[in-house]
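Structure in structure tokens, see below.
The complex appears here minus one protein chain, its other protein chains still in place.
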Amino acid sequence: MTTTAPAPEYSVIGTRPIRHDGLDKVIGRAKYAADIQMAGLLSAKILRSPHPHARIKSIDTSKAAALPGVRAVITAADIPAVASDRMQDLGETAVRLRFLSSNVLAGNKVLYKGQAVAAVAATSAHIAEEALSLIKVDYEVLPPALNVLDAMKDGAPLLHEDMLMQEFGQRTTKHSNIANHFRFKKGEPADGFKQADVVVEREFNTAAVHQGYIEPHAATANWNVDGKLTIWCSTQGSFNVRSQVATLLKIPESNVKVIPTEIGGGFGGKLGVYLEPVVALLAKKTGHPVKAIMSRTEVFEGTGPTPGSYMKVKMGANKEGRITAAEVSLMFEAGAFPGSPVNAGAMCALACYNLDNAQVDGYDVVVNKQKTAAYRAPGATHAAMAVESVVDELCENLKMDPIDFRILNGVKQGDRRVDGPAFGKVGFMEVLQAAKNHPHWKTPLTGKNRGRGFAAGFWFNAGGPASCYIAMNPDGTVSLIEGAADIGGTRAAIAMQAAEVLGIPADKVTPTVVDTDSIGYTSLTGGSSVAFKGGLAAYEAAQDLKKQLIERAAKIWETTADNVEFEKGEFKLKPSYERKMTFTELAGRLLTTGGPLAGRASVDARGVGPAFAAVIADVEVDPETGKTQVLRATIVQDAGKAIHPSYVEGQMQGGVAQGIGWALNEEYFFTNQGTMANPTFLDYRMPTALDLPMIDTVIVEVANPGHPFGVRGVGEVPIVPPPAAVANAMKRAIGVRMTDLPMSPGAVLAAIQAKGNGKR
Amino acid sequence: MADVWIPPMMQKLTGGAKRLEVPGASVRQIVFNLGKNYPDILEHLYDPEDDRLRPEIAVVVDGEVSHLGLMEQVKADSEVHFVPAIAGG
Partner (left out) sequence: MADKVHVRTTINGEATEFLCEPRQSLLEVLRDVVGLTGSKEGCNDGNCGACTVLFNGRMVTSCLVLGVEAEGKNVTTIEGIATPAGLHPIQQAFLENAALQCGICTPGFIVAAKALLDREPNPSEQRIRLWLAGNLCRCTGYDKIIRAVMDASKKMQEVKAR
């Protein structure tokens, strides 16, 4: 790695200690959701809809219930009535309850193949599976609406007969599969296009792709006779699970304890509930703890991928290389229920550029496919594929260097997004300069059928509530208690921020992620927020503890706190400094000098710093097979401050890898009947070690003024540029501009042949 | 007075006005003061059932999306935008 940061000013931050939870994970001892075992545990299996669109006329569970070993069967009728159409804030997500409920167990209609319809608890998973085949569901099959453009047409089959289109949240009188339409506008695009010397207009299609976490969803519930419900699950938000389960089951939140297990990846796909309410109901009905684990096929068919999309982008620029106008239209497949990330995509689409005249339209469209979920910078990657491809074509037409073009048009502090708000301190220019100066960009690429592509990306990042508790141990270590699921090393990132404040090494902090009864409210592990907001909570808790320690040292020395100085893990008595006490020495004296000490903080972290990234990708395309190999990839990203650079690099590399998979291979391949034809890892092909090169990283650090250490958040933005960077590289390799994802061998071959036939 | 930017799709409710100077020390006051002159926009932004901003809408004050919604404080020279609510992954 290279980093543009000056020499470290911190003693812990910016170093690379071994992560605290690492040992358990390399010896196989870490407990993930499927690893939960307990006496009397039953296994649950879910019956799923074979049709993409059908009315449920009746469900007969009697034969299944009679199978020896079966302890309970449930359907949507067992979910306490939540027919409410109201949006309810559950955790941080506003959810329409009847939609959430139907996605957990379908009511009178199924809206996608794979939607849960009934569930069985039995003494073994095999018996539960047998029982599923004995449940009789009488379906009235309905014609489906399977892609975004078809679903938007008048006369398309309606998924929700009573749904009225909204315009920026306001209900119209139009019955439609278009759940919402909104528009942002700045200046007059029509005037801007008149000033353009070159105009490029393109259409893009992207297929739905899955987050692809290796750990399938799993949940275990125990419902005690006193009404107390305990849930063990793999989630990005234990407090979110608590709210959603309590609301769906109409029980007080205080009766629900969610114990987050280790989580085997999420990327946005484990924010909401699927299995948790089901195992809870089965546990209540059977009086036993019940565990459910999804199969890989269930994960593909029954959880939320990121949407497929149709996008149109038109941009114009003058001879000097200034963008004069832009028009973007995004139509996203929300899946069975409204709520695609088209709004975020629309706000990110043009966020890299300072534009006087621009317009963005977004359409959230329901189709008979899985209800989509968040996936790493939700919506931004789609939009970047479209916009960054068109920007690249403008550069080609103007014969301008892609980085110079972006430096000329890129946003700086004070510039406005198309949706209005102005940027604070951002590091896009620094990212572009670092990319321009990188050996990868400066080294010419040679060889036949090879090309180099460049693309940029933006993501907001997020903040929000977080809590932290830090208790002193007599040996000079501290126990740090936090509430955010650790998907990729955030225990270390949070512990290191506390260690920095306390002047102790990172390994003297023992961080633990605890259940919802054991820590104050902590919001989702999402929005690239944990190192930012969890770090802020740890910083504040450590400051709280530090203040108390200084007071205790003063008490011991029979003076006042303002006479005690704390520096680099040592307490000193001012002004002569003849009396000193190390952190460890004071820790050992706490119990005999007034009792134990602990610091605590609950914060609502504000001052979020947005993130920019850029990717350089070299590809080679085999014109015989259409297969594209990424030869070299470099990502440059503004992290604000990298707390643990290794895990920041890991986020950047992982995002690039997912972006390359999205670009080249991955897709939900649907049959004309609305069935996903490839719901296994054999056919839904994610990148393997053999498909990728080493991924070079450059961490740029333009400190976020809203965080004590300058943290911005790093998890999401690295997935945004890669698909466009790869597409732009392919254009230079084979002279064909690919506009549809994935750019799989078959599609590339067809495009090469079409070009040969003079069609492109 | 705060500088309130009217989203393009609501400008038909403000007689085409794109930006309005609105008095108020909180988003609540801004929204209701806006509603005095333009009652339709109040209905667009405000959810009376739950006494909150409509859940599909987020308010941005001085560049940052607010978690506080109506409670967010607004300064005399603040800039206020209404944007679609989003969630991260």
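General observations
Chains: A and B, in written order; residue numbering restarts at 1 for each.
Definition applied: contacts are C-beta pairs under 8 Å (C-beta built on N, C-alpha and C of every residue); 3 or more make two chains touch, one makes a residue touch a chain.
Everything quoted here is computed from the prediction, not taken from an experiment.
One chain is not displayed; in the complete assembly it touches the shown chains A.
The residue from A:30, A:65, A:164 or A:598 that touches the chain not shown here is A:30.
Only one of the listed residues, A:126, A:174, A:319 or A:574, touches the absent chain: A:126. Contacts to the hidden chain, counted on chain A, fall at residues 16, 18-19, 21-23, 25-32, 34-35, 37, 126-127, 211-216, 262-267, 293, 295-296, 487-489, 644, 646-647, 649-651, 653-658, 680-682, 686-690, 692, 694-695.
In the analysis below, only the chains that are shown with their structure count from here on.
Contacts from chain B toward chain A in the complex involve residues 5, 7-10, 43-44, 49-50, 54-57, 60, 63-65, 67, 79, 81, 83-89.
Chain A meets chain B in the complex at residues 86-87, 89, 92-94, 166-170, 180, 182-185, 211, 267-269, 271, 341, 343-344, 346-347, 362, 373-379, 419-424, 459-465, 524, 526-529, 604, 606-608, 716.
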